[in-house]
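Shown here: the complex without one of its protein chains, the others still in place.
Each chain gets a letter, A and B, in the order it is written, and its residues are counted from 1.
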Amino acid sequence: MQQTRSVEIGTGLFVLLGMSALFFLTTQTTGGDRFSADDTYEVEAYFENVGSLKARAPVAMSGVTIGRVTSVTFDAERLQAKVTFEIDSQYGTIPDDSDASILTSGLLGSQYIGLQAGGSEDSLEDGSEIFFVQDAIVLENLIGKFLVSSGGDE
Amino acid sequence: MKSAVRDIYNNVFEFVRTFGAFQLFFLRLIRHSPRMLMRRPGLVIKQIYNTGALSLVIIMVCGFFVGGVLGLQGFANLARFNAEDSVGAVVALALLKELGPVITALLFAGRAGTALSSEIGLMKATDQLSAMEMMAVNPVRRVLVPRFLGGVIAMPMLVAIFTCVGLFGAHVVSVDLLNVDVGAFWQQMQLSVDMDDVQEGIFKSIVFGIVASLMAVWEGYNAIPTAEGVGRATTRTVVITAIAVLIFDFMITAIML
Partner (left out) sequence: MHCLNGFLLFCIVSSESENLIEIRDLMYSRGARVIFKDLNLTIKRGEITALMGPSGTGKTTLLRLITRQLIPQQGFICINGVDISTLNQRELYELRQRFGMLFQNGALLTDLNVFENVAFPLREHTKLTNRLIRHVVLTKLHAVGLRGAADMMPAELSGGMARRVALARAMVMDPEILIYDEPFVGLDPISMGVIVRLVRRMNDALGITSIVVSHDVAEVSTVADRSYLISDGKVAASGSPDELHAANSELVRQFMHGMADGPVAFHFEAPNYAEQLLGRDSE
């Protein structure tokens, strides 16, 4: 009996330790500011170039995550990339002439959408489109431009 | 020439037969598992203790040093790009997705897998399994299923503990010894680690738990019931588990990408 008791205690401690390790991993190593909201509205925007933007990438305003990208597809009619993203409904007063740019977190980090407030009286709502966009910066294009412009000086 | 063809044929035939027997064996274990869990949880608990709790020391020591060396290497190599702050992210991703599950599975094969297969092999060699059979007790259900379940349940816990201790080791090396900023360490980690990465690790640990326990139980049960046969079965357990774990790791990673 004594032996089974110590086995049970050992197993209990082991499982508790394992569970708390799992809990630690799921809560502490993953991003704390991960976006999760039940009530959202969807907005879309068309870009010439989305770089490496992927679904689930964050949508941030003034550096605070307020939503996330739901899909990145190619629109064959407009020949542009269509990005849809959802925004937490509690931020319902974003002007509809705000502009969306694809930015990079850090020098080589992942890409996200940054919103910059405009001055319109009307707000974005479900299904509206953002017209003012800025494409992702592609390193090769940047270098190309730099070379061309520096060549033009001579 | 003819006999060579015949040999190949026999070998292929034998391989297919063994493979089929292995599948059926797995199904038998699965079939008995729910009832064993419901009716005799005590037996399973004892095996969780044997495979899990008794492997804790080796898992924690190894986890600490693996995390530590990742911290060192990560720091040294990231320093070339002036990106030492990312060491937390690199270590966490490596541990969560790859090294945690894989190294734990390999250690598990060495510590718990060998113990399982030699225990079962010895039970077979000393007629204990036949004795159960004669007492109208199904040894697959009474002996193999609890050991299999114990391993399957213990493995994800061991992986989680290994990973946590590994992070701690990396933290000690990079933050406490190499002066990486503690905030940067955790922030970079949290920025780059996704829930998906954690899930991948958990999924792998479950698969490896099944693979490692299954191999150990299978090899023990099919050991030639002599001292030499049990020794060989023990060796085979480690070798086959290692190969199977690495192959499965590659396949899962390829699918999940």
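Here is the rule we use: a contact is a pair of C-beta atoms (placed from the backbone, for glycine too) under 8 Å apart; a residue touches a chain by one contact, two chains touch by 3 or more.
All figures in this text were calculated on a predicted structure; none of them were measured in a lab.
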Legend entry - Displayed chains contacted by the hidden chain, counting the whole assembly: B
Inset, instruction - Decide which residue listed in B:Asp85, B:Glu98, B:Glu133 or B:Asp181 touches the omitted chain of the complex. - result: B:Glu133
Inset, instruction - Identify the residue among B:Met123, B:Val173, B:Leu191 or B:Ile240 that touches the chain left out of the display. - result: B:Met123
Inset, instruction - For the chain that got dropped from the picture, name the residues of subunit B it touches. - result: 122-123, 126-128, 130-138, 142
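Note that only the chains that are shown with their structure count from here on.
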Inset, instruction - Round to the nearest whole Å and give the separation of the Cα centres of subunit A and subunit B. - result: 35
Legend entry - Sites on subunit A touched by subunit B in the complex: 4, 7-8, 10-11, 13-15, 17-19, 21-22, 24-26, 28-32, 34, 105, 109-110
Legend entry - subunit B to subunit A touching residues, read off their complex: 42, 45-46, 48-49, 52-53, 56, 92, 96, 154, 156-158, 160-161, 163-164, 167, 186, 189-195, 197-198, 201-202
